[in-house]
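Note that one protein chain of the assembly has been removed; the remaining protein chains are unaltered in position.
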Amino acid sequence: MTYKIAILGASGYTGAELIRLIATHPEIEIAALGANAKAGQSMASVFPHLRHLDLPDLVKADDIDFSQIDLCFCALPHKTSQEVIRELPKDLRIVDLSADFRLRDPAAYEKWYGNPHAAVEMQKEAVYGLTEFYRDDIANARLVAGTGCNAATGQYALRPLISAGVIDLDNIIMDLKCAVSGAGRSLKENLLHAELSEGYHAYSAGGTHRHLGEFDQEFSLLAGRPVQVQFTPHLIPANRGILATVYVHGNAQQIHETLSAAYAAEPFLQVLPFGELPSTRHIRGSNFCHLGVVADRIENRAIVVAALDNLTKGSSGQALQNANVMLGIEETTGLMLAPCFP
Amino acid sequence: MTYKIAILGASGYTGAELIRLIATHPEIEIAALGANAKAGQSMASVFPHLRHLDLPDLVKADDIDFSQIDLCFCALPHKTSQEVIRELPKDLRIVDLSADFRLRDPAAYEKWYGNPHAAVEMQKEAVYGLTEFYRDDIANARLVAGTGCNAATGQYALRPLISAGVIDLDNIIMDLKCAVSGAGRSLKENLLHAELSEGYHAYSAGGTHRHLGEFDQEFSLLAGRPVQVQFTPHLIPANRGILATVYVHGNAQQIHETLSAAYAAEPFLQVLPFGELPSTRHIRGSNFCHLGVVADRIENRAIVVAALDNLTKGSSGQALQNANVMLGIEETTGLMLAPCFP
Amino acid sequence: MTYKIAILGASGYTGAELIRLIATHPEIEIAALGANAKAGQSMASVFPHLRHLDLPDLVKADDIDFSQIDLCFCALPHKTSQEVIRELPKDLRIVDLSADFRLRDPAAYEKWYGNPHAAVEMQKEAVYGLTEFYRDDIANARLVAGTGCNAATGQYALRPLISAGVIDLDNIIMDLKCAVSGAGRSLKENLLHAELSEGYHAYSAGGTHRHLGEFDQEFSLLAGRPVQVQFTPHLIPANRGILATVYVHGNAQQIHETLSAAYAAEPFLQVLPFGELPSTRHIRGSNFCHLGVVADRIENRAIVVAALDNLTKGSSGQALQNANVMLGIEETTGLMLAPCFP
Partner (left out) sequence: MTYKIAILGASGYTGAELIRLIATHPEIEIAALGANAKAGQSMASVFPHLRHLDLPDLVKADDIDFSQIDLCFCALPHKTSQEVIRELPKDLRIVDLSADFRLRDPAAYEKWYGNPHAAVEMQKEAVYGLTEFYRDDIANARLVAGTGCNAATGQYALRPLISAGVIDLDNIIMDLKCAVSGAGRSLKENLLHAELSEGYHAYSAGGTHRHLGEFDQEFSLLAGRPVQVQFTPHLIPANRGILATVYVHGNAQQIHETLSAAYAAEPFLQVLPFGELPSTRHIRGSNFCHLGVVADRIENRAIVVAALDNLTKGSSGQALQNANVMLGIEETTGLMLAPCFP
């Protein structure tokens, strides 16, 4: 059987990445591509790398006949997404790639995003889209909220450790190194090649990055008590990749065993042999996440390093994985592409 | 039906690229991976980006049982390749990715490569592997010689024009911009990141690059008289891609029409609308070649620009395309992956 | 003696580069920095890499007391520059880095820039700022027009050859590879790191790039008859550098001798030994231009390659060199910094 899908926000990087992946998917057909600002244009003119594909032209979201659509991906900017989704048919299955439905608590949403939520009821309905940990809920969900790319990376490193109680919850530091495509196709001075190339820096340090809202929500839920982590993202001169270096207090061997056991059956989460460390170059363009554990020379300290591609496992790949689960398709379909190296 | 293949030279970039592509191929199974210097190692240790695949360990070429192999890819260094292939079973189908069997004339081989050929009879038997132009010969070939990556790019830009007689054969200049993976995984000072990044230069200028041997052979054959082109490659700080800017004398509109007609039915050769120009970023990681034509302000001068990925269409993708033809598999199988952008 | 200078347009890359160079200049003092849109800000906030310098804050151009200024650098956008310069005191010495006063002929200006010139009389007064060829005129000039960065590169490769009559004037092809800082600090999608990095392409091909106006003007003047060259720029994923690969008809040895003789006494123009080729990495951040000559295998064909830093020798370094000449300071003062490699 073939399912018809629509993508809203098809002219951004996550929209393009969804199309790249779906192009190899035997059971999903792209029926409509929405991009209000570029409606009327062909995808080949917006993304020439997709010119070999037979794709529908871009249209305004309002011009899509959703009665013919089995599932809709929303790759829209934050805040726009909730306003658009609120108006979509109430029985349409939706995978949202924005931040709008990640936080269940309206107060938490308002705290981190600075405005009241425009679709509070849907906020409650939405299922958090970290597939490996919400698989059953996702299978039955109508609206799935894709996780933040940083939030996904950190959670893959930490969730099993928090659940198993093998680390100190009050001493968790996440130092993230993020490639630039996570900032999207937006025109900002600091995203120019001449600015970014050959230099790197920390940003949103000290507990101000919005993905902390997700960490707080999920880790506290897992632990059954409030958990606050330290989290510093850094912008690195590369296009794809997130590398999370996580400093924890705990026994490194036990941590490695806990992660290995938790992910033994997961096709996309690969725990390296003890002492080996991942690299973003080895997951680029793929839906895989590589994890490594090293013991520190200081007793009871360990380092967990996780690497994934922010556009794939951190966003569009995760979205397709969730769509597969929602539509009853084998979960890995269209997602087993090997990383592109070098 | 599933065909079993072997790859000799699996620890280099073109070997890894073959595996990346074949991993999505439903009719080909990787039965053996040869790499003499790294025999005994797992592919995950040599290329961690392939660790999710269930691949055989690396072995010495001598330890492969070729009676079980339907086709062998040789991704070995130049000169080594002819010595290894000479010893392989005489009924084994082979796609060679090295330069060893590209030139049919032993004298031309010796001129460009500096040593007498070690397998002269096979040199005559080999079919030149530019699929779109030697398709029928390849279907019946035992030994196919993959073209040089630069040679492929230039030929896609020029062959139909030479055949159609629409350009001046004595005024052809090819200025190529080549990414660094074309140099392979070899340890040379000028390939270090600290040397190459942020800088670029011309090399092998003035008619000394070995791929000229292929241009001379093929263009002269097409034209029915000796043709010599000018060809200057440049090393660019990027990992994948070749961009050929070809300066010709002729009518630009006629040139565009000639290329468009010649490639109308070719799945991988995409001629852009007149006046549009390709970019290497839009073919990265794919088997596509984008071509554009622009008229110069000087009458009867035109510029043809061709872009392809040296590791895919310029090497391993072309090799798989040829293997498909040799094995009677649909030619595009395993090769329709969209480019990876950004 | 110390001269006081002002810089208008100090918040752009060429403004910052001027300050970087002047910071080591013992006879020039920065008295005023103009940047209308950022007036009131400190340079440290606009360009943190200059924070160690004791610089005046940015002000509006109108708020500068030019009676205290010995020379003014205008690093403003094209078209804005002529409007601002028109209103400056008529006895103020000016080095303009924009394109506005490069073309002497109002009709040529209008043809290439699409609008009538707003200060036609000054257009006639302006001296073309290619220091090595207009040194005497510059010494006596009030208004010097800095050349285009591409135009400078091509002229260094070709002017002595045209003057000496050693190349065919009807067969000159310039293939340029340009780094991205030449596009300035402007917010355009194709200048984003995620777009540009790892890819490259030709642009303004076929005779449409504005720097052709300079080539036409200067080469025709030198030759005493109309000369038209072919010129294709390419955008390369690097921040600084222009590499011009110039294809000419002529005797390579004679060409090398002509260039070597012409530049024997020039401190910034370095002709490499015959057969050696320059690289942009070896001039990065400096005022040097490296030139190389190679013979082609085809008789009477040669390749001249020139490399310079578009922000330094191609723009701000050239501007400072001209200012030195205008102020009677030793020409190389502040400009002998070695390139920054790696």
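Some notes on this structure:
Going by the order they are written in, the chains are A, B and C; count residues from 1 in each one.
One rule holds for everything that comes next: a contact is a pair of C-beta atoms (placed from the backbone, for glycine too) under 8 Å apart; a residue touches a chain by one contact, two chains touch by 3 or more.
Note that the coordinates shown come from a computational prediction; the quantities given were computed from them, not determined experimentally.
The omitted chain makes contact with just one of the residues C:K177, C:R240 or C:H256: C:R240. Considering the whole complex, the residue from A:I303, A:L320 or A:L337 that touches the absent chain is A:I303. Annotation: of B:T131, B:S181 or B:N322, B:S181 touches the absent chain (contact as defined above). In the full complex, chain A makes contact with the omitted chain through residues 171, 173, 175, 177, 194-203, 205-208, 212, 228, 230, 232, 234, 236-241, 243, 245, 247, 252, 277-282, 284, 294-298, 301, 303, 305, 307, 341-342. Where chain C meets the chain that is not shown, the touching residues are 13, 16, 19-20, 23-24, 47-53, 181, 197-198, 239-240, 267, 270, 278-279, 281-286, 288, 290, 311, 336-342. Hidden from this view is one chain, which touches chain B at 13, 180-181, 183, 185, 187-189, 191-198, 237-239.
Operating definition for what follows: only the chains that are shown with their structure count from here on.
Here the chain at the heart of the structure, going by C-alpha means, is B.
Centre to centre, using the average C-alpha position, chain A and chain B are separated by 36 Å. Distance between chain B and chain C, defined via averaged C-alpha coordinates, is recorded as 39 Å.
Of all residues in chain C, those touching 2 or more other chains are 194-198, 237-239, listed in ascending order.
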